[in-house]
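Before I ask anything, let me first share the structure, which is written out below as C-alpha cells.
Missing here: one protein chain of the complex. Every other protein chain is in place.
Chain nomenclature is as follows: A, B and C, assigned in order of appearance, with residue numbering initiated at 1 for each chain independently.
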Amino acid sequence: MIIKLKNSTTEAEKQHLIEWAEKQGVSVCTVTGTMDTLLGFIGDTAHIDMEQLEAMHIVDAVKRIQAPYKRASRNFHPEDTVITVGDAVIGGKEPVIIAGPCSVESEEQICGVAMDVKKSGAKILRGGAFKPRTSPYSFQGLRADGIKLLLEAKKESGLPIVTEIMDISQLPLFDDVDIIQVGARNMQNFELLKELGKTEKPILLKRGLSSTLEELLMSAEYIMSGGNEQVILCERGIRTFETATRNTLDLSCIPVLQSLSHLPVIVDPSHATGKADLVAPMSRAAIAAGADGLIIEVHNNPACALCDGQQSLTPAAFDELKKSIDKVAAALC
Amino acid sequence: MIIKLKNSTTEAEKQHLIEWAEKQGVSVCTVTGTMDTLLGFIGDTAHIDMEQLEAMHIVDAVKRIQAPYKRASRNFHPEDTVITVGDAVIGGKEPVIIAGPCSVESEEQICGVAMDVKKSGAKILRGGAFKPRTSPYSFQGLRADGIKLLLEAKKESGLPIVTEIMDISQLPLFDDVDIIQVGARNMQNFELLKELGKTEKPILLKRGLSSTLEELLMSAEYIMSGGNEQVILCERGIRTFETATRNTLDLSCIPVLQSLSHLPVIVDPSHATGKADLVAPMSRAAIAAGADGLIIEVHNNPACALCDGQQSLTPAAFDELKKSIDKVAAALC
Amino acid sequence: MIIKLKNSTTEAEKQHLIEWAEKQGVSVCTVTGTMDTLLGFIGDTAHIDMEQLEAMHIVDAVKRIQAPYKRASRNFHPEDTVITVGDAVIGGKEPVIIAGPCSVESEEQICGVAMDVKKSGAKILRGGAFKPRTSPYSFQGLRADGIKLLLEAKKESGLPIVTEIMDISQLPLFDDVDIIQVGARNMQNFELLKELGKTEKPILLKRGLSSTLEELLMSAEYIMSGGNEQVILCERGIRTFETATRNTLDLSCIPVLQSLSHLPVIVDPSHATGKADLVAPMSRAAIAAGADGLIIEVHNNPACALCDGQQSLTPAAFDELKKSIDKVAAALC
Partner (left out) sequence: MIIKLKNSTTEAEKQHLIEWAEKQGVSVCTVTGTMDTLLGFIGDTAHIDMEQLEAMHIVDAVKRIQAPYKRASRNFHPEDTVITVGDAVIGGKEPVIIAGPCSVESEEQICGVAMDVKKSGAKILRGGAFKPRTSPYSFQGLRADGIKLLLEAKKESGLPIVTEIMDISQLPLFDDVDIIQVGARNMQNFELLKELGKTEKPILLKRGLSSTLEELLMSAEYIMSGGNEQVILCERGIRTFETATRNTLDLSCIPVLQSLSHLPVIVDPSHATGKADLVAPMSRAAIAAGADGLIIEVHNNPACALCDGQQSLTPAAFDELKKSIDKVAAALC
C-alpha cells in the first residue's frame, strides 16, 4: 500500500501516521522526492481500512498493491479448490454441467427435465423455487413447495440439486439441498453471506450485475471468513450500455479469476444472454476460455415456461449442445 | 404493448395468441403490413409477463409502451406524495435536509452531531447502525447498540431518525425508528421489500448502483403493492466507467422521476461523490435540479470516522453549506 | 415503426401526421384503444428520421421495429459476405488469423515477425504505422515510413497487409495496402467513413469503446452506402466499470452480429484484454463462439515494444496458440 502525503504535511504529522500504521502490524518505508513524499506500507495490509486512510487530512492519495482478500486469494492457497457433490466434481479436470428449468413448476416438469438432462450428461440439477423478479406482479416461484418438488426430482434422478436462497429465514428449508445459490441481486447481501459462512454446504455465488471481480472475491471472502471455504464463483453477465443482449457475458473473467483465486469458476450463459439462440455458442466459448462448468436452463416446454422461457433450451437442444461442449473440452486437452 | 409476429406465423397461431391476450384482460388490434404483422395490446398491460410473450415461438419482438408499475406512477396518482415525519415534510414546498454521521460510534458523537445539525437547520437525523461494507474485515457498525444510541439522540434533539435495515430479522429493532432506509445493495432484495410493504413507516429507498429508474420504481412498487405507500426515492450515484468520483451522480433522474412518479426524490451527494470537497457543489446542484431534499454526511471529527470519513463534512462546513442551499432554493421560487 | 400519440391529439393533427408519413413512402395503420392511440408505419422505414418524429408535439413515444440499416442487414442480403485478399479468405469456412506487431518499428522487426507468423499459419500481416495514442508524449508511429516498411514485409513474406488510417489526408499512402483498418476511436469519424466508401479496398472496422452493435452496423452502412460493400466487423472490447481487464471483450456480439448482418466478424483479443496471458484463452473462446477470424499482436521482443508490449505474444507463443486454435476450430465442424 502506497500513501502519497500532501506537500503541507509536517514531519510530526508524518511520524504520527507511521506510528499508526506500525500499530496495525505493517512496516513503513519512506520515499522522499523533490516533489512528493511517499510512504510504503509493507506486510499484511488486508486489514487496513483504505477509506480511513484517505480521510486523513495529510493524505493525498492511497494506492493498494495487494488484494484486499486473503482466503479467496491464490497467493495464500496455491492449489485449485475442488468441490465434490454426489458424483459431480467442480473444479476438477472436466467441466461440470448443471442444468434444469428456471423455475420449478410441477412434479412432472421437474422430474421430467431431471431425467432428460441426466441422460444427456448433466451432473447437477438446477431449478428455482424462490424467484427474484423485478415486478411484484410476476410469478414469484413455488417457494417451499418448489423445494419439495426439487427433492422429489433429486430422489428420482439421483442428481444433486442447486437452488437459490433469497433470505436468511428460508435457510431451514435448504437442509437437503446440495448447493445453495446466491443470486446476482444478493451478491452483496452481507448478512446472508455471513449466515451462509456458518453452513457446511457449497455456495454457488453469482456475480452481481455491476460487481467488479474484486467485489465478487470480497463476497466470497465474507462466506469463507465464516469458515465455509466451498465457494463456486459464477459469471452471469454484467450490465453495460449494450442492449442487443440482456447482459454482457464477461468471459475474460474466467482466466482472470482463475489467476487471482483458487475457487472454481462457472458460467451461466442463459441469464447472461437472455436468448436461447445464444446459449450454445456462448457455452462453447466459456468452455474454450477454461470455465470449470456451466449452468444452463433447460425446459421441456420453453414456450409455456412461467419465467425466462425465451432463454431455455429444449431437452433435445441441450443434448446436442452437450455433445458439442464435450468436443470443445476435448480439443483443449 | 406491441407484438411483432414472425413472418412464418399461421392464422391459427395468431388467433391463439389473441385469445390468450384477451383472457388476460386486454383488447387486441391487428396491423397487417406488406412485410410485418403487428398486434397491439390495449388496456392494462402491467400484469402481462413480457418475457413469457417473448418466449413464444411465433413472436419476433415485444415493445412495452406503458410503464410496468402502477402505484408508483404519476398517471394513476397525479398529485405529489407528501410524507410528514415529526416536523419534517418530505415532498412539500421546501427541500428537507437529512444529516448525520455515516456510522453511529458513541453517544457523545451521535448526540453532538444531532444538536449541531439541528441548529444548522437539518430536520431529520441520519446515522448507520448496520453498515454494509465490501470487506468482512471492515467495521460492521454498532448494530443493535447503534439503534439505541440513535434513539438517545432522537430524544435529546427532538429530530426524527432514519437508519438502514440490512435484513428482515432486524425489523423488531426498528420500532421507534421514524424512517427505514433500504440501501443501494438491497434495492432488489425483494423479500425485504415485501416485508417493508407490510409496515406503516416511511421507507427511504436508495437506487442500486446499476439500477435503471424503471427498476427503482418497480422496487418502490414492491413496497407499495404491500400497502405501504410512503416511499422516498433516493439517488446516490450510479456505477459507470469513470473513476474520478466514487460513483456518477445522476441528477437528471430528479426531473425524470418527478415526471414518471408522484413520490418524493432526494439526493445523497456524500456517497455519490465519495469526497467532501464535492458535497457542497453537488448539494447545490441537486437543489437547483428540483430535488425534494438531501441526505448529507456530517461528522464532528471526519479524520477519525470509522467509515467513510473522507466524504463527511464538519458541522461548521455543513452550517455554511446549509446557508448556501437555502439561497439556491430561494432562487428557484 | 410504432408511434404513440398523446391523448390530447386532435383528429386533424393525426391526419396531418399520417399524410406526412405516407409522403415518405410508408403506409400507416391506426390502432385506437381505450387509453392510447397508436400508429403503425409499415414498409421501408429506414429513411424516416426517428428524432424528428419524436420532436413533434403530438407524439408521445416512437419505437423502431425494423433495423435502421439496410445494406449491412442480413434481411436484405441473406448470404454471408466473403472477402478474399491474396490467399486469405475472410468469412469463409475457416477462421482467418491476422497477426503482427502493434507498431512497425524497423525493417528487421516487421519482416522478421512477418516470416514468423506466416510459418505458424497467419494469412494476413498487421502492423501499425499511424498510432492513435492517448498521450501526445507517447510514440506516434513511424507514419509514412512505417507504411513503406510494411510494404517491404509484404513483398518479402507474400502476406497481404492491414494497417490503420487515422485521417483522410493519409489515404494516398494506402494505395498498396490490402485492407484499411478504421480504429475504435474513429468508428464514428463519419467523414473518413464516407471517403472509404469510395475506395475499392476491404475495410476492417473496429467497434468503438462504447458503441452499440447497431451503431457499429450504422458505421458499416456509411461505408457501404458509398458503394464499398467489403466491410469486416471487429470486436475489440467495450468500456465497462470493470478494471481487471483493459476492456470487456463482448463475445456474445459474434452470434448477434452474424444473425443481424452478412458481414464477417473477427475479434481482437490483444487490445480487448491488454494482457498477453489472456490472449490465448480469449482467442480460443472467440473461435468457439463462431468468429470468422482473429487479429493478434505478435512481437519478436515484447518487453522492448514501443507500444502495447504487455499484450503481445512472442512468435513461439503465437505458434503454440495457432495450434490450439486449429483444434478448437476443428471441434466445431
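By definition in this document, a residue touches a chain if its C-beta (ideal position, glycine included) is under 8 Å from a C-beta of that chain, and two chains touch if they have at least 3 such contacts.
Model, not experiment: these values are computed from the prediction.
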Residue touching the undisplayed chain, where the options are C:186, C:245, C:283 or C:300: C:186
Residue ranges of subunit A at the interface with the undisplayed chain: 2, 4, 27, 29, 31-36, 38, 40, 42-43, 61, 63, 65-66, 210, 239-241, 243
Residues of subunit C (touch criterion as defined above) contacting the omitted chain: 46-47, 49, 51-52, 54-57, 68-69, 130, 132-140, 166-169, 185-186, 188-192, 194, 209-210, 215, 218, 221-222, 225, 239, 302-303, 305-310, 312
Absent chain, residues of subunit B that touch it: 210, 212-214, 238, 240-245, 248-256, 259, 272-273, 277-278, 281-282, 284-290, 324, 327-328, 330-332
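By definition in this document, only the chains that are shown with their structure count from here on.
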Identity of the most central chain, Cα criterion: A
Gap in Å, rounded to a whole number, between the CA centres of subunit C and subunit B: 39
Approximate Å spacing (C-alpha centroids) for the pair subunit A, subunit C: 32
Centroid spacing, where centroids are CA-atom means, of subunit A and subunit B in whole angstrom: 26
Where subunit A touches two or more other chains at once, by residue number: 210
